[in-house]
Each structure stands twice: as C-alpha cells, then as structure tokens.
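Every protein chain of the complex appears in place save one, which is left out.
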Amino acid sequence: MAQDESRSRALHIVFLIVIILLACLYIYPVFLMVDNSFKPFKEILTNVLALPSRLEWENYTYVIEKMEYFRLFVNNVVITVIGIVGIVVFSSMAAYILDRRDTRITKALHTFIITPMLIPFQTIMITLLKFMNIIHLNGTTWGLGIQYWGFGIPMATFIYFNFMKSVPSEIDESAMIDGASTLQTYALIIFPLLKTVTATVVVLDVMWIWNDFLLPLLMVNSSPSSKTLVLAAYNFVGSLNTKWHYALAAMVLAILPSVIVFVFLQRYIVDGVVAGAIKG
Amino acid sequence: MKKLLCMLLTAAALLSLCVAPAMAEDAAEINMFIASPEYADAVNELIAAYKEVAPNVTINYETTQNDYPTLLKTRINAGMTPDIFSTTSGKEIADYAEYSYNFASEPAAQAMDPAVAAMMAYGDGEIHGFALKGNYFGMLYNKAIFEEVGIEFPKTLDEFEAACEKLTEAGYQPVTTGFAEWWVFKHVMQHFLDAATDDPAALVAAFQKGEAHFADYPELYDNFFRFIDLCVKYGDNKPLETDLAGEDSAFGVGKAAMMIGQGAWVEADVLAIDDALQIGFAGYPVCDDPAKSQIIGGSDQALRINKDSANLQAVLDFVNWWYTSDYGKAWFCDVAGVIPPVTDAKVADMQIIKQGAELSQTDGAAALSICYSSDSFNQAMGEAIQAYIGGSIDKDACCAQIEAKWVELDGPAA
Partner (left out) sequence: MDKRPMSPMDRKALKDTLLFTLPAVVMVLIAIYIPFVMSGYYSLTEWNGISRNPQFIGLANFKTIFSSGSPEFVNALVFTFKYSILFIILSNVIALALAVALTRKFRLANFLRGMFFLPYIMSMTIVGFIWKFIFTQGFEKLYELTGWGVWNLSWLGDGRLAFFSLVLVGTWQSLGFYIVLYIAGLQAIPTEVLEAASIDGANGSQRFFKVVLPLLGPSITTCMFMSLTNSLKVFDIILALTKGGPGGATYSATLDIYREAFQNNNYGLGSAKAIVFFVIVLILTQVVLKVFESREVKQ
C-alpha cells in the first residue's frame, strides 16, 4: 500500500511537471506580446525573442493617454454588460423551453435560433450596417450592446440547450405541482441550477464582446464617445508602418481587464452544481 | 455575481443617458474617414491647427488599417458616405466618381503639383482627388556596404548580377525582397512596364483588353522574370515568408545591401533600427540601357470629397486651407515628413526624398504605372508571381494567369 502511494505521488509530480511545461510552451507567444510591449521600437524589429534591455514604461504611459484609456474603458463596460445580460437571460429562457417541450414548433424554433451560427459575418456586413442605420441601433454603445444579443444568442442557446439535458425534468415538474408558473419555475428553480453553464457562457461572451473588432469597427468607431479599447489599440497598427511598441502595449492594456474578469469568474465554474442539486 | 451585474447595468444605463445629448448648435461637422493610419498623429495636429482658424468646424477624423476599402464600401452603401474619404488614384478615380466632388476650380487644385493632379484627373479636365503626400518608388541600398565592397549601384541587369556576386563574396546578403507581400510586386513591375514602352498607359489598356501579351515585350517576359529570379537567388533565405517588417529588419541592421519593392515610406522605419544608416536611392536595373534605370514619383493615394456632403462648403474651406495656407503647406514637410503634393513647398530633409528630388531632376522620373490597374488586379498579379516563385507554376503559366486576370478584373467587361 505504502509503495502504491509513493508511486502515485511520483506520478502526480511527473504529471504536474508535464502540464506546467506544456502550459509555459503554450503561453510563450502571449509572453512574447507582453515582453515586446516593454521594448523600444528598435529592439522589437531586431530581436523579438530577447528580453527587453530595459523596461520601456513610456510605451504604456504614452498609450494610456493617447487612447483615452479610462473613457473607452467605460464604453467597453457598457457594451459588454448590456450584451451579456441580454444574451444570458434570453438564451437560457429559450433553451429551457426548447428542451422541455418536444414538439414540431420547438424543433423549428431551435433550428431557427441556432442556424445563424453558420452565417459568416463578412457576408452580411454591408446590409447589416444599412439595416442598423434604419432602426437606429448604430453609433451608440447601448445600440451595439443590443446588437450583440442577436449575434450571441445562437451560440449561447446552443450551449444552454445541450447542458439543460442534464438538469432532470423532475425538478421543475415538482415545482409546477406546487403551483409555480413556468416563468417562476424557470427564474427561481432552473436558472440558479445553471450556474456552471452561465459562468461558462459569461466567460466566453465577455471575452468575445470585450475583444471584438469587426462589429465595433462598423458600428461605433466614428466617435470617441462610443469607441472601444480594441479599436483604439488598432490605431497604432498601420497598413505599412506599424508602431509595434505602442500597438503591443495598447493591446495588452485592451485585453487586460477581460483577463481579470476571466480569473475572477473561473471560481464559478466549480464542481458538481447540478449533481449537488440532485442529491439535495 | 448578480449584485455586481445589477450595479454595472444601472451604471451603464445612467452613463448612456449622460452621453446621449451633447453636440447640437449650428456648427459644421466634417467626417473624415481615410486610410494611412501611419499619419494619424500628423493629421491630428493638422486638425488641431484648423480648429484655431475655424473654431466652429468640428472634424471627426477616423482612420483604419487593412480593412479600409471594405469599410468604405460598407459605409457608402449604408448611406453614410464620409465627407472626406480615400481611394487609390488612377483607375479607382473613375470607380468612385459618382460620389466625389470635382474641385478643379478650387484654389487647392491650382496649388496641386501637376504630377499629382494628373493622377487625380477624371474625364475632361475634372479633378476628383487630392493627395496627403507625394511618393517616390525605387530601390534602396546601403551606401556604406557598397563603398566597402567597392562597387557602384548597378544600372543594368548584368551589373546587378555582378554586384550580387561581389556582395555575396563579401559576406552580405545582396537583396531583401518582401515577397510575402502582394503589393511589393506591383511596385517592382511598374518599372519594367515603363521600360517596355513609351506609353505605359496604352500598354496597360491593351493588356486589359486582352490584346497585349508578355511574350511580345522582352522587358517583361525576359528582364522582369530574370530580375525576380536573381532576387530569389541572392535574396532572403525564405523569400515567400519575408514581409515588410522582415525587409526593414534585414536592411536596417546592415545584413542586406539592397531593398526592393519599397520607397520613401520606409525611411523612418529603417532609421529607427539604425539612425546612422546611409541610405542610397535609385531606379531599378530594368535592361541593358542604364538610362532606363529611373525612379518613379507621384501619388498613388487619393483623398476624395463627397459631393453630396451636407457641409460641402466647410469641407472645401478646410481642403483649400490645407493646400494653400502657410501652415498647411509647411505641414507636409515639418509635421508629416512627406513629399509635399503641392508646388512651392519646402522639401523635407530626408535621405530618400532628397535623392528622389535630385534624381527626378537629373535622370527624369518614370510614370507611376501601377495606377493604370486596379488593386484587385495588382493583388491577383502578386499572387501569380508568388506561385511562380514557389514553383507551383512556370513562367509561361504565370504570364498567362496575369494576362487573364488583367482582362477579368480590369477589362472592359469588368
């Protein structure tokens, strides 16, 4: 027994070393991005792989001021929060009813809602801007946030739908017998059980919306009152001459908040929320 | 988490309320959406200077990188044509003519350099664009290396090959090419087009109608491909993987002696790597005749004025001020550091620009013949030559493919 234990301990250590090495290798390009954001321009062009000879904080101070960092940060928060709330609420609602009722209508609705995942964004760009202009969802942070509902719901519904299968329907049936309406059952019983999936959807969509480029470029690029961080970061990227030292610093600053959100939300993707509910 | 979300949402709602009003009043607004983000700082300074002159005019300046043509089309079709936008000059002048204002009678048009104005011309004496800068195209070389090896810059293809040999012996990489970029090929090709004929515009038009063929022009069929072959032989280790940044780096650190496919715009970048670099600037060796080795000058980018602009007069005032005021004229040289597209402005103190100006005086400059074709074609041509370099097609197949694309994309039916 004791031998077994020490063997499994050794295996565990080997596993740890392998996975840590793997993660380091994996993260190396990201490390290069941060590494180079601290170099003067010349060093980036001559040797990308080296460590900076000295930390060039000026890259960061210059970029923060130039891109109006804090103002655009607020824009990003507004867009992302509006987008996420709508996506989570509407998708989980739809997925719930689509899973629990199995009729021809729900099948058709299911297909209708998730099919847009298959449409490449580039093919609808021209007409999208045209139409958003007509219905006045163009040019403002809140309008863009609402647009993300439409673009995020297909994938989120798809994810919710597939995970909804693991929530036993006995749970809501017993709630119904106790006299709860469908809406109450969903809001009070089912939605709390979806914490893991919701955290997953929120993580994926925060990352996507916060760092999205093409849609904000179409919709909110024209004014600093609606611009996003990634758009501002792109101003340092030229078609011919890119100021890489500023561009990289700006990119690091643009994605940093979403990384922090990720680390924070990670805790919510925890063990057996659903399993716990069944036990209880 | 829920509480946090609630708080954030409330904050968001409040903020969007605060942001909504603002602006108003009868002041004019100009929406300027142009390419060339590398001049963003300079343009912002220009706008700030104009604010002093015309405090009531607000200029919303917006710029972006590669996606520019796509975004412009998207905006135009959504009915949001910017007041000032950019296209390439030459062939694209006609494509966007129905949206752009003919300002031939404005003071700005009179102040424009005639070579630049020629690229903006449309129909009968109309001027449909102005330039942010003039440009020079040619080969860059490292003067110190050439001195050390003891050779002159080659003006014929034979000299070029000999120079490459000498440079290799001396331990240098003779050329760096940037063949990973499709646009490098159009910059090189135009020098050979100009050598092939006295009237490149007519030759390109013949190609577009499918009436001309590479095989009939030794400067194209033999010399151009010989030049490409030599560049591959004496060039970068992985030619199709070397892009502009790779070129900058190889040339800037003094590893490569010559740089092709580029022009005045790379000077700042290579000097950023080595500010003591002595850059030589010259035409391409295109044939046996040294006199045909000429640089090319002109403006390949056009800024256009939306003819349906709500504030057309304000836009025109701005452009006239830019091209005729003392500040505006000095801006090209002092702030942007570019070749002024206007007459009687001082020339920036930069190595390539100075040599370019001298060379066009002494040896003359060849025509900016990239502008006779569209960039749709130029990109397809670049890809065909890349395929040739990669070995997936031979020279004849490459020529046939380029000829077919010329007809398909730029021909009368396109």
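Just so it is clear, A and B label the chains in written order, and each chain counts residues from 1 on its own.
The working rule: a residue touches a chain if its C-beta (ideal position, glycine included) is under 8 Å from a C-beta of that chain, and two chains touch if they have at least 3 such contacts.
Not measured: the values here are computed from a predicted model.
Touching the chain that is not shown, out of A:Met155, A:Ile189 or A:Val220: A:Met155 (per the contact rule at the top). As for the chain not pictured, it touches subunit B at residues 65-66, 69-70, 73, 76-77, 95-96, 98-99, 180, 182, 238-243, 245-246, 374-376, 379, 383-390, 392-393, 409, 414.
Residues 12, 15-16, 19-20, 22-24, 26-27, 29-30, 32-33, 47-49, 86, 89-91, 93-94, 96-98, 100-103, 105-106, 109, 112-113, 115-120, 122-124, 126-128, 130-131, 135, 137, 146-147, 149-151, 153-155, 157-159, 162-163, 165-166, 168-169, 182-183, 186, 196-197, 199-200, 203-204, 207, 210-211, 213, 230, 233-234, 237, 242, 244, 247-248, 251, 254-255, 258-259, 262-263, 266-267, 269-275, 278 of subunit A touch the missing chain (whole complex, contact as defined above).
One rule holds in what follows: only the chains that are shown with their structure count from here on.
Of all the residues in subunit A, the ones that touch subunit B in their complex are 41-42, 45-46, 74, 77-78, 81-82, 84-85, 125-126, 129-130, 133, 138, 140-142, 145, 214, 217-218, 221-223, 225-226, 234-235, 237-242, 265, 268.
Of all residues in subunit B, those touching subunit A in their complex are 1, 5, 8-9, 11-12, 15-16, 19-20, 22, 31, 33, 35-38, 40, 60, 62-68, 70-71, 73-75, 77-80, 244-245, 248-249, 252-253, 265-266, 268-269, 272-273.
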